[in-house]
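Apart from one protein chain that is not included, each protein chain of the complex appears where it belongs.
So, chain A:
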Amino acid sequence: MKALKKVIQNLDPKFEKGGKWEKMYPLYETLSTFLFTPKHVTEQGSHIRDGVDLKRTMFMVVIAMVPALLFGIYNTGHWHYELQSYLNPEQYGAYSDYLTGFGDKVLYGVLQVLPIIIVSYGVGLAIEFVFGFVRGHGLHEGFLVSGMLIPLIMPADVPLWMVGVATAFAVVIGKEVFGGTGMNIVNIALTARAFLFFAYPTAMSGDKVWKSGTSDVIAQNGGVLPDGASGATALGDMASFVGDSPMVAGEALSASMSSADLLQKFEGAYDPLHAIIGMIPGSVGETSVIAILLGAGLLLYTGVASWRIILSFFAGGFAFALLMNLIGANAYMDMPAYYHLIIGGFAFGAVFMATDPVTASQTQYGKLWYGFLGGGLAILIRVLNPAYPEGVMLAILFMNIMAPLIDHYVVQANITRRKKRFKTA
């Protein structure tokens, strides 16, 4: 280690201003500051500084995502083989059980998810480097998190080129045009997802993308899914209840069924325990509430994520779901409120997306409003506009835009309160 330290110490001057390789400074800075906290000392103001830096903060978020990632890898494999079990009952019949073929499932999941991660980081970091060179600084840490978030909110079957295009779009338009890490207005990872959602809707929604390999199975089975198989998500099924042809897990139901019967069918297919463990199809990292809460625990324990946002996001979602229950105009509105919190991307959005400090409200009170309204809006979009089964993404993006407005009112309240002191005094 000492030898490496010496190398760095000798190399430092060559990359500094006026040095031989001055132009390569951003690259060198990135690599050397990754390996070594630089020897920069405080020059003005406080002589001692907190031990924390952005690298550690961001890395903690990446660690917090690991449980969701690991579960997502397994879950991707599981649903792939679950579908195979219909096509190939002799070979894979037992694989619809959770633990049978665990190794195969993990292997498949890794092969499916790892490339997405590589593309996301590869494209994103390359672009960040280019902008770093233009601006003369090394890599800023923000993308460490975005690069991991993007794969976790994609369907496992998403074409890699789409991941690349979406990442490029998000990093350039979502972030770098505003000035880079800390300057963006909307969440980078959600920008990537929203881009794909609107540009390539067939790859991001419907009932053919959520279980890896669905299209292959359809092709092999003569253009339709095998009997009994389904490619839909819980939210997709729920949305179908509002239309004319309700479905649950591939089974067509009669449109004349009562809400209660529909919901009973729904709970039969997606019972709450499975939803909490994560044994339901969905985007890679979003399904397991337990894995997400493990990450949330770490983020809250270390104080990296705001408990105000997470708590109020769940509270807002629950409150608005109860409100829907009260209205109760259709089966979707009648769905028990807690269900909303455990299916789809709600928990993932609350813990990893809404808490992005750059795009969330920055004031303490603002965070409560931001979370509450975000969670509530997610439910409203889900229930009232079934064309967008996943309301969380749109709700958070919308709240990102609204966050400065919320902060504005909190700041105004502070100003008024402070003025008042002088009037009463």
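By our rule, a residue touches a chain if its C-beta (ideal position, glycine included) is under 8 Å from a C-beta of that chain, and two chains touch if they have at least 3 such contacts; residues count from 1.
As a convention for this text, contacts and distances are computed from a predicted model.
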Protein name (UniProt record) of the chain left out of view, among "Putative zinc-finger", "Transglutaminase-like domain-containing protein", "ABC transporter domain-containing protein" or "Na(+)-translocating NADH-quinone reductase subunit A": "Na(+)-translocating NADH-quinone reductase subunit A"
Sites on chain A contacted by the missing partner chain, in the whole complex: 1, 4-5, 8-9, 33-42, 44-57, 59-60, 138, 140-142, 179-183, 301-304, 306, 357-358, 360, 362-364, 367, 407, 410-411, 414-415, 417-418, 421-422, 425
